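Of the protein chains in this complex, all but one are displayed in their positions.
Labels A and B are assigned to the chains in the order they are written; within every chain, residues are numbered from 1.
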Amino acid sequence: MKHVFAALFALAAALYIVAVRTLDPPPPEGIERIRWATDANPTRDRQTGLFAELYRGLEAVVDPGLGGDQTKLIVQCATGTGPDVIDVYDQDAMASQVSAGILMDLTPYAEQYGFSVENTYPALRDALMVDGRQYRFPCNVWANCVVYNKAVFDDHGVPYPRDDWTWTEWIEVCRQLLQSPSRAGEKHFAFANWNNIWWFGELYINKGGRYFSEDGLTCLLDSEEALWAIQFYYDAIYKHEVVPSAAQLASLSAQGGWGSGWLSIFSNGKVGMIIIGRWYLCQVEYFPQMKGKLGAVRLPHVEGREPTGLCDTRAAGINAMSPHKDAALKFLQYLASPEYSKLIVEDGDSMPPNPSVAASGEMLVNRAEPDPAFHQPFVDAMEDAQPADLSPFIDSLVVRRWLGEALDRVENQVEAPDTAFRNLTTEINRTIRVNLERQPHLQRLYEERTGRPYTEDWWREYQKP
Amino acid sequence: MTRVSKKLGPRMLRTLGAVVRVVVLSIIGFAISIPFVWMVGASFKPRAEVEEAHIVPREPTLDNYPVVLDRMPDPVTGQYLGLRFGRWYFNSIFVALSVTLLQVLTSSMAAYAFARMQWRGRDTVFLLYLATMMIPGVVTMIPNFQIMVSLQFLNTYRGLIIPAAFTAFGTFLLRQFMLSIPQAMDEAAKIDGAGHWRIFWDIVMPQARPGVIALAIITMLGAYQSFFWPLIMLNQEQYYPLPVGMLALDSTYGRQTELIMAATVMNVVPLILIFIIFQKYLVKGLQLGGVKG
Partner (left out) sequence: MGKPVTKKSRSREALAVLGFLAPNLLGFLGFTLLPVVLSFLMAFTNWNLKPAVDLEFVGLRNFADLIGVQAIDRPAPLLSALYFGSAGVLVAGLISVLWANMADWRGTRVGGALIVALGAAVLALAVLRPRVGEDSARAISHGLVISGGIGILAGLGLATREGEGWRPGLGTLPALLLVAGAFGLWMLNGAMWGSYEPRDARFWQYFYNTAYLMIGIPFGIAGSLALALLVNNDLPLSGRAPGPLLAALLRTAAVAICVVFGVVGGTTVIGKVGLASGAGVAALCFLAALLITVRAPAERLGQIAGTLLCLLCGIVTMALVLGMGQPNVAVLGGLFWLMAAMGVAFNIVAYRTVYYLPTFTAGVALMILWKALYNPETGPINVAIETIGNALGRDWQGPEWLASVPWAKPALIIMGVWTGIGGTNMLLYLAGLSNVPTDLMDAADVDGASAWGKFRHVTWPQLGPTTFFITIMSIIGGLQGGFEQARVMTGGGPAGSTTTLSYYIYNKAFQDLDLGYAAAISWVLFAIIFVATALNWKFGRELEVSP
């Protein structure tokens, strides 16, 4: 027995020597490496390659542990070993990470390096800043439009949608798609609700709603606009029956995981329309059969209101405890450069951070989609879009999760739409109260925003009980 | 029934019984193995078909394996994936082997201390071991990670091996085994003047071998498939074990299922071989130890 152990031990030692000997050589002298926490999208290779070309002596290495799951990021940043450049996928995550002290305040460097909020779309201002300080700069920017499959529309003999259509007309288009028979004898869905929070958000913002009051102390998801939006959402599924319910959703689910399931259903030509950003073009590389079949049009608007919609950005921030701050700042400078923006345009990875490169449909033509008419709606959408609003008094990721849960419950008919959202608002408001009660720095913020001293009864004026 | 058996004779009856048993075993075997067979089939499918129900690909392709091994560009995008499959495979095997070795060694020594030696506080400490198995691991992750950072275990092999080698499970299992080994030979050896070290290696361990091998297989399996800890502890590709490396096939922009299936099939083959080889020790062996509480 002892011999067996000894032999295995020797084997392990030998393997260890092999392992250590075959490790990668350390980077050559003079190259500084920074870690960029982002997902393993194949376009990253080109993006880091260009960075290495433009900035001799610097290299960005992709650390793909992220992929939407921020556990690795949190654990590492909590112990000071996090990556240098962090991709923050949306506003909620940014607010959460800023309050956790993960992201560095970029405001002192922004002008000097040229990545201030002036260097990108003005609509994104609130999406890049918390409390007047800037924390990230866009890697790409998105505003949603309706992307439709021309082949599906042709198959059912339905005319293509127009830019100035309303939500009512949208329902009509869906209905036509579903009721007209398919010439090829196939089964299609009218609309892929692949991100219910976004769809709800578009409806709500379009109607003129806000998630929170200006001072952030009251949640407005039980307002008239919100109830209209959720009722419309629900009716589209269960009354007009033009959108598949959650159960029908899963029956088409091809590749699993966040988003990609619906994308490949759409990409496999089974759905007529989808609400998505220009970054859908990245998928065309994987599904070449979609080439030439895509059209894009503005989101429908609410009758009597100007069209508007959501915008946000996958933006890069810098780890507050990074040992390579200078290199990271240069990386952000690279993101603001026109060369990088041109690369984004080429790859179809949504809209570039630099608006001058994306001022019209013609400028956005790339190898995946040579028709400028496809790109123009995205340009227009960015002009009218606005980011969602947040409240500093409650954690934004919590709000987003609870919103998703409420939408889930409505979709699965566990709760009626208005009940669900009233309960949601009550819960959010209650949490705001509890947070204010327990966190003195929020009380100070309250006093700043309202100009009044904090008392225990403050909420009676702002929220319903 | 007895009349039938009298007619057919005992040998025919046994054969009939064997045939029935084989049929039942096969039916259950098919049912259980369908998902696995489907996975093997899926590893030969092109992307468009991979999620569907049929086992046999309509358009079988051998491309998935070379693409994963980085010998061929991805047929759809035309780009090499840049996966270091060989290195990751090596890492998985090396780490699993080392963790198993360390775990088995230290656990058996500790189990000996709990089962065969008398000392104050023995049962209390053992209960402590048991109790820690009941804590969900999620929340101990950050304190654990802080310890790793302080010890400079990040991005090293020792960081992957050493923490994983110390769980209470191994000690618990082996203690049970050692408790059921009769003490008669121990006593005899003590009278002859043998110390604990000799008793451990020459008397107890050979008898506990089945349990040791059981623990070895279970630990090896666990270490080979571990994903979360290596993910958090490693930033450099060259140290990744296979499950972490395969994350590259699963980004927010698309999960390449057929490649994941091919990678998993390759991943699993050595495990199956090890199981077949050691399976007889496992079963026959466990019988000697028994799991009496």
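Please note the rule applied: a residue touches a chain if its C-beta (ideal position, glycine included) is under 8 Å from a C-beta of that chain, and two chains touch if they have at least 3 such contacts.
The structure presented is a predicted model; accordingly, all values stated were derived computationally and were not measured.
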Hidden partner chain, touching residue among A:L11, A:L54 or A:A78: A:A78
Residue numbers in subunit B that touch the chain omitted from display: 14-15, 18, 21-22, 24-26, 28-39, 41-42, 51-57, 60, 105-107, 109-110, 112-113, 117, 119, 125, 128-129, 131-136, 138-144, 147, 162-163, 165-168, 171, 176, 187, 190-191, 195-197, 200, 210, 214, 218, 221, 225, 227, 243, 246, 250, 255, 257, 260-261, 264, 268, 271-272, 275-276, 279-280, 282-287, 289-293
Interface with the unshown chain - residue positions in subunit A: 70-71, 74-75, 78, 96, 99-101, 246-247, 249-253, 256, 258, 395, 397-398, 401, 405, 408-409, 411-412, 414-415, 438-441, 465
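Criterion: only the chains that are shown with their structure count from here on.
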Centre-of-Cα separation between subunit B and subunit A, whole angstrom: 38
Residues of subunit B that touch subunit A when the two form their complex: 47-48, 50-51, 76-77, 79, 82, 87, 90-91, 93-94, 97-98, 101, 105, 141-142, 145-146, 149, 154, 157, 201, 205-206, 209, 231-232, 235-236, 238, 247-255, 257
Partner subunit B, residues of subunit A touching it in the complex: 1-2, 5, 8-9, 11-12, 15-16, 18-20, 22-24, 35, 39-42, 45, 63-65, 67-68, 71-72, 75-76, 78-81, 83, 254-260, 263-264, 268, 282-283, 285-288
